[in-house]
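Just below is one structure, and these are the notes that go with it.
With one protein chain held back, the other chains of the complex are shown just where they sit.
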Amino acid sequence: MIDVENLCKDYVLKSKEPGLKGAMKGLVKPNHKIIHAVKDLSFHIDTGEIVGFIGPNGAGKSTTIKMMSGILTPTQGQVLIDGRNISKHRKEVVKDIGVVFGQRSQLNWDLRLGESFELLKHIYQINQKEYDKILDELDQILGIKELLDKPVRQMSLGQRVKGDLVASMIHSPKVLFLDEPTIGLDVSAKYALRKFIKEINKVRHTTVILTTHDLGDIQELCERLIVINNGVLMEDGNLSEIVDRIAPYKTLVVEYYDEVAPEHTRCKLIAQDGNVAKYRFMKNDVTAAEIIADLSKEKTIKDVSIEETGIDDIIKIVYGA
Amino acid sequence: MLKKYLYVIKTQIIRSMAYEFNVYGNIIMQTIIMITSAYFWRALYKGQTMVGDVDVDSMLTYVIMSSILSVLFITNVERRIQNSVEKGTVATDLMKPINVFGVYFAEDIGNIIALVFQNILPIFIIGSLMIKLPTMANPKDIPLFIISVIESFLINWLVAALFGMIAFTAVNIDALIQVKKHLLRLLSGSIIPIWFFPVGVQKVLEGLPFVYIYQLPLSIYIGKGSSVEYLSQMRIQFIWLVVLSVVFFFVQNKVIRKVMVQGG
Partner (left out) sequence: MVRFFKELGHYLDVTVHVIKMAFMTIIEYPSNIAGWLISNPLQFIMGFAIIKFVVESFGQINGWTYGQLAFLYGLSVISHALSMIFFVQGWFMGYFVIEGEFDRYLTRPLGVLYQFFFTNINIFGITDLIPGILVFIYGCVKCHVVVSPLFVIQIIIMLVGATFIRGGIYILLGSTSFHTRSAVDFGQYTQEIMDKTTMYPLSMYPESMQFILTYLIPIGWVSFYPVSSLLGVEAKFSGLVIPFVTLAVGFIVMLIAGAYFNFGLRKYESAGN
């Protein structure tokens, strides 16, 4: 479905020195610096996948998704959608993609929501029958029809996001790109958005590619993660695989009756707070049961629990924080 | 208190200098306009030495100095007011311990200081080289010229601010800003001095504030008229300045009260 081959993107950045003197200097002799935002990225995405792009701010994930959707022209390399290069055959290829970009709406602010959809109907040359059908279908997931006559400027952010989701799917694209779709949304709007993505993926087999900072999005939606940092692909695989590879350990939390926590040779005491001690152990080396058995020989245990390594730990590790 | 405004001025100077392209683009555009205007007047004066008591040399000086004044009279206050109303930050802006209109004024001043180096100096040099050296007709009138320019600047700023305040009535002021721009362009003598207009029209325009923004200081500069005439016109200019200031403070207080009551 999508092939990304040796993708690179450079930006020219004008750097400015601070203060009045710096401003004067910039006027006479501006400083240019080349930033390599994306460096030699390659991967393949199959039809029907939901892929999450994660990485810190400025890691190059927005730049990547913008190149994949035809907005930015790559400095080098290419993006093929169904075998066609999107920057060379933009008008053809974009018929197969839908785009929702965070806070940038494609709805007409001044008019009722329905007008924005009508315009898209003309732009994508959708006939009335198809149009009614898709609108019915999307209405069942999102309940959009009650909003059709409302001017967009009077809508809440959650309602606008619904509008934008419908706008992005109205021409039944094969691929849907979402850049930070849940930013600023309340819980119910987030829920609606995730449900929408899951539904269209299941029913229409739409391939979904999203960038996000929201761990909930990733856990709920993404079977596959692509982790980018400094414009380089750090990890690519499904969530549990990546967790196993980057953080192949779990944390055992033990509560004793006093503040003296015993050590154990096959795990590491990483933290202690009052009666509670935390042990980290490698998953493939030892089981929690063995450790608990050993520890209970030395001290009386009041309570135990196990902390799985979550996606947030992964992100912390990858981001180097 | 003054220190705060000085800080705003300094920040604005830096901000104005941040875009070298804007700077050079503006200089090029203004130079083209100025040179076109100079040729325009030369062509009109072909075969005539004096029209409306002014010769072609004085008219060319008028063109160069008008270009320079137009840089001095760039205001941003109306846009700033409009943005603050549209984005709904009016209430918080007005509650700040520093007068927001004072901030806008300081920003405009900062902008102009940046423009002295960026535009006014280049325009003066280019104009002197390519058109003529814009020398003042009667150097003894320099004090009058400077005072009248300062008053012009203030009148221009007050007119802009008052047009901006219309935004508080929730009307989109884009069109009104255009109206103001056209009135200023055509009725202030900035492009064509109103002494070329019929006497009746001149009389009407002398009753409006616009001619006191451009034409009065420019007339003093090229020496059209006598010191007595200048003084009598500057009296009207001063009256306009007082009237507009009173209106401005009146409207400002009304606006603040209205926003306080409605909470923006």
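Labels for the chains are A and B, by order of writing; each one numbers its residues from 1.
The rule is simple: a contact is a pair of C-beta atoms (placed from the backbone, for glycine too) under 8 Å apart; a residue touches a chain by one contact, two chains touch by 3 or more.
These numbers come from a predicted model, not from an experiment.
Chemist: Of the residues B:V77, B:V149 or B:L187, which one touches the chain left out of the display?
Modeler: B:L187
Chemist: Write the list of chain B residues that the hidden chain touches.
Modeler: Touching the chain left out of view, chain B contributes residues 19, 21-22, 25-26, 29-30, 32-33, 36-37, 39-40, 43-46, 48, 51-52, 171-176, 178-179, 181-182, 186-187, 192, 196-198, 201.
Chemist: What chain A residues would touch the chain not displayed?
Modeler: These residues touch the chain not displayed: 11, 14, 37, 58, 62-63, 66, 69-73, 90-92, 94-95, 97, 99, 101, 104, 106, 108, 110-111, 115, 118-119, 122-125, 151.
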